[in-house]
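Working notes for the structure below.
One protein chain is absent from this view; the other protein chains keep their places.
As written, the chains take the letters A, B and C, and residue 1 is the first residue of each chain.
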Amino acid sequence: MADKLVISTENEAFLARITELSGETITVCDQCGTCSGSCPMIAEMDVTPSQMIRMVQLGQREVLDSKTMWLCASCFACTVRCPRGLDVAKVAEALRQVTLRKAIDRINIRAIPADELAELPQIALVGALRKLTG
Amino acid sequence: MTSEKHNAAQTLEKAGPSKKTRFPYYPGCTLKTTAQNLEASALASAEVLGIELVELPRWNCCGVVSSLADDDLIHHVAPVRNLIRAQEMRAAGVVDGETRLVTLCSMCFNTLKRSNARVKESADDLKTINEFMYLEDDYDGGVDVVHFLEVLRDVGHERISEAVKAPLAGLKVAPYYGCTLLRPKEIGIDDPEAPTIQDDLLRALGAEPVDNPYKKVCCGSYQIVQNRDAVADLAYDILRHARIAGAEAMTTCCPLCAFNLDRSQREIGEKHPDHEPMPVLYITQLMALAFGLPPECMRFDLNYTNPKALLLSTSLAGEEA
Amino acid sequence: MNTSTGIMERIAQSTSSVTTGVDAADIKHWVTIYVMGRAYEVPADLTIMTAMEFAGYRLIRSCGCREGFCGACATVFRREGEYKLQSALACQTKVEDGMYLVQIPFTPAEKAVYDIGQEEYAYSVFNKHYPEVARCVSCNTCTKSCPQDLEVMDYVQAAIKGDFEALTEASFDCIQCGLCAMRCPAEIVQYHVAQLGRRMYGRYGSPTPGHLGERLAELKDGKFDEALDALVSATTEKLEELYAARERESDD
Partner (left out) sequence: MRVGVYVCHCGGNISEVVDVERVAKAAGEEADVVMARDYGHMCSDLGQKLIVDDVKEHQLDAVVVAACSPQFQGGTFMSTLKTAGLSPYVLEMANIREQCAWPHADAPSEATEKAIDLTRMSIAKVRLDEPLVERTMPIGKRVLVVGGGIAGIQAALDLGDAGFEVHLVERDPSIGGRMAQLSRTFPTEDCAACILSPKMADVPANPNIEMLTYTEVESIEGTLGSFDVTVVKKPTYVDSATCVACGLCEEKCPVSVPDEFEEGLMTRKAIYVPFGFSVPNKNLIDASVCLRLTRGRDVCGLCQKACPHGAIDFDQKPERETFTVDTVIVATGYQIFDATEKAVYGYGRFENVVTALQMERMIVHAAEGNPIRPIKGRVAFIQCVGSRDEQVGNEYCSRVCCMYASKLSQLLKRSDPTRDVYVFYTDLRAFGKGFEEYYKRAQSEGVKYIRGRVAELLEDPETKKVTIKAEDTLTRQIIESEFDLVVLSVGLCPSEGTEGIADILKLAKSPDGFLQEAHPKFRPVDTLTEGVFLAGAVQGPKDIPDTVAQGSAASSRAIRLMNQGEYALDPIAAFVHEDLCDGCGLCADACPTGAISQATGVPTISEALCTGCGICLSACPRDALDLHCYTNDQLLAAVEAALKEGRNGHGTIILVFADDTATYRLADNVGTGKMPYSTNTRIIRVPSGSRVTPKLMLRAFELGVDGILIGESESKSSPYAGSVEAIGRNVSTVRGVLESEGIDPGRVRFTEFVTVMLGKFVGELNGLSEFAERLGPIPHDQRETLGRNVNGKLFGA
């Protein structure tokens, strides 16, 4: 049997936190899926961007276990198309911040082979460390 | 470097623009290393058009990719610090009161412009950041961040055409816009869904822009650090569609796009034997080429996929290129 | 160095505890400092280091050359009524009334292991060994914390840009006290980064002095062979004589 979806006021706190961090009125998302259809990284994702938003709407913290926000390249393809004017990229940022602010990094930069690191332009490293480490 | 300046100046003399316009210019770290070809070609081409990009004497990394969390101000310190440097330059009388700060790297452009917009909009945020600064003057919100392509658009493509010495006739180029030149809408320099600014410039240079439906699709950006395969897949799609559309080369304005699209062709080649390598050039490299500038202004040696064969085949490059 | 010699002599002469060795009546100005939260009355003329010793601390770590060169005596302090956190070298800074302070005898930091001869002289050396440099947010806290008044942020930025010369110039006077690294929100170890940069510059970047090359060539050509042979074969007396008669600047 499928899992039951718990909807309760306790979930509101998570929604409130993400709303505060992102500055976006996440509840206005009408789940049209434009963001998912626009996402360049969608092939790698376990949860689609629209689903990510849905989970935040319902206050489901499990969204933090997904890869989606870590795969977001902040390309704003979703943002410029969202018919409800939501900045989805900001929501992804808020979700990353929840984890990063607990001093849990997404990547261990030292684990990347030195020759790979050496080849990267700084812009890549700066960007990745901004988004993936706290 | 001397020879480059000398040559540019000569060309300038021939083109005969009367007065030089000086802009404060923010390079960004990558332009000093892997993307020296972007900087060299842009500065030299600008000179041909009577534009001098005066590098800020002191600048720091823009802290690329704007912080998007509403409560995160610390990551706007770096961009604002650079805006203060531009403000200082103007105050010092170096750039004739020019308020525009020119950028070449589209990611730096995006980051600086976003932070600028944020502090212009929020007096509270500006105050907090100003208070956080050390010896710097307060930022007064008086700088406008622009991309070099906007400056060129203002110059007018007609004037650019006039400066062309070696038209890129017959060269089919797919301009690649990526994200940071276009999005978000209030930051971008062109229609986020139907951009033409590079197409127009290419046409002015005599090249034939090719419409690649993937020109706005993200290259994967900083995901290259943790997700090389995914970036290679994206690059493959972008390059493949450009090829289908008939392109022989691709242009960009972003050192990270350039890296992801150009460097990834090694992996793409391994994964897709049918992949035909495609040179990925900075649009300013093609401009310098069309302006007839010497090779040290193009620095094709820094491009991963050597464009020499292509340019020779279209008899666009002299022997030395 | 500007310590009150009179008091210092008395302290040095004391046989029992340091404090009782001083006649309080001789000291005109007293200040209160707080070391790790505890208040001490100390003479106003002392450096932080001597004041702590005056207060009874025996410094085993956090104390080295006492002359502002070794960087061992890093200290952070806050003045009463100020929000700013200050940093200093304990041997170089006088105590002030209402100073709250603590010593930072050691900075935990990992230093990369590399073989300078094997590295490519490019920005990428930092990516390789200190990739966290890319986390710099240009907050300038490092510069504010440097007791040597170095432009620390600028040299970190120079590392990002791969500008070894600027890095070397800006970081040359670093004494590796570690205060920058302790305050850095991006967890960069600035002084190690700088050291790598300076070494790279020294190896690959700094200009080769022209006369050195000339002299080496002369050596190779045997220009000095004769003179050297003469010295090698000389007696001790002859050598002493030559030494005494050498060309030198006057002793004055």
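Please note the rule applied: contacts are C-beta pairs under 8 Å (C-beta built on N, C-alpha and C of every residue); 3 or more make two chains touch, one makes a residue touch a chain.
It should be emphasised that the depicted structure is a prediction, and the values quoted were computed from it without experimental measurement.
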Chains on display which the left-out chain touches in the complete complex: A, B
Selected residue (touches chain absent from view) among A:19, A:51 or A:97: A:51
Which of B:57, B:170 or B:213 contacts the chain that the document leaves out: B:213
Chain not shown, touching residues in chain B: 185, 191, 193-194, 213, 244-246
Contact footprint on chain A, counting only the chain that is left out: 30-38, 42, 47-48, 50-51, 80-85
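Just so it is clear, only the chains that are shown with their structure count from here on.
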Graph class of chain-chain contacts, one of line, ring, star, complete, other: complete
Pair joined by more contacting C-beta pairs (A-B or B-C): A-B
Central chain (distance from its CA mean to the mean of all protein CA atoms): B
Approximate Å spacing (C-alpha centroids) for the pair chain A, chain C: 45
Interchain centroid distance [CA atoms averaged], chain B/chain C, Å: 42
Multi-partner residues of chain C (each touching 2 or more other chains): 123-124, 134, 160-161
Two or more partner chains touched - positions in chain B: 29, 33, 61, 63, 75
Complex interface listing, chain A residues touching chain B: 20-23, 40-41, 43-44, 70-71, 73-77, 79-80, 87, 89-90, 92-94, 97, 106-107, 112, 116, 119-128, 130-132
Chain A-facing residues of chain C, complex: 120, 123-125, 127-129, 131-132, 134-135, 160-161
Contact set on chain B toward chain C in their complex: 29, 32-33, 58-61, 63, 74-75, 77-78, 81, 132-134
